[in-house]
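Notes to accompany the following structure.
Of the protein chains in this complex, all but one are displayed in their positions.
For chain A:
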Amino acid sequence: MTAPAVHASDDENTPELAFQLRLYIAGQTVKSVAAIANLKRICETHLARRYSIEVIDLTEAPHLAVRDQILAIPTLVRRLPAPIKKIIGDLSNEERVLIGLDIHSDGV
């Protein structure tokens, strides 16, 4: 609950394309920091103005781990569009992240 939700999209005309993302981390570890950086970069590149990111630090809000069935850290949860998808790891492999989020590299 530390990092405030980053709202990078104001485009109300394309709500069906909005990506609602939640990133679970546990403290400022190397993997967590890398995951946040990687996620921001990928979203900016492929989902500009069509995404929101909520970063949750479980060391501060451990009870939230149950809600999204979090085991691995870091875990990225795609809440919208449905269905829910989870990507675990520090998101260093951009191609796999895009596949996981169902985003084609051309940005569609």
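Please note the rule applied: contacts are C-beta pairs under 8 Å (C-beta built on N, C-alpha and C of every residue); 3 or more make two chains touch, one makes a residue touch a chain; residues count from 1.
FYI, contacts and distances are computed from a predicted model.
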Checklist outcome for this item: Answer for the undisplayed chain, UniProt naming, from "non-specific serine/threonine protein kinase", "Amino acid ABC transporter membrane protein 1, PAAT family", "Cytochrome c biogenesis protein Ccs1" or "Spermidine/putrescine import ATP-binding protein PotA", is "non-specific serine/threonine protein kinase"
Checklist outcome for this item: Considering the complete complex, of A:Q28, A:T45 or A:T59, the missing chain is touched by A:T59
Checklist outcome for this item: Contacts from chain A to the absent chain lie at residues 24, 26, 31, 34-35, 38, 58-59, 62-63, 65-66, 69-75, 83-93, 96-97, 99-100
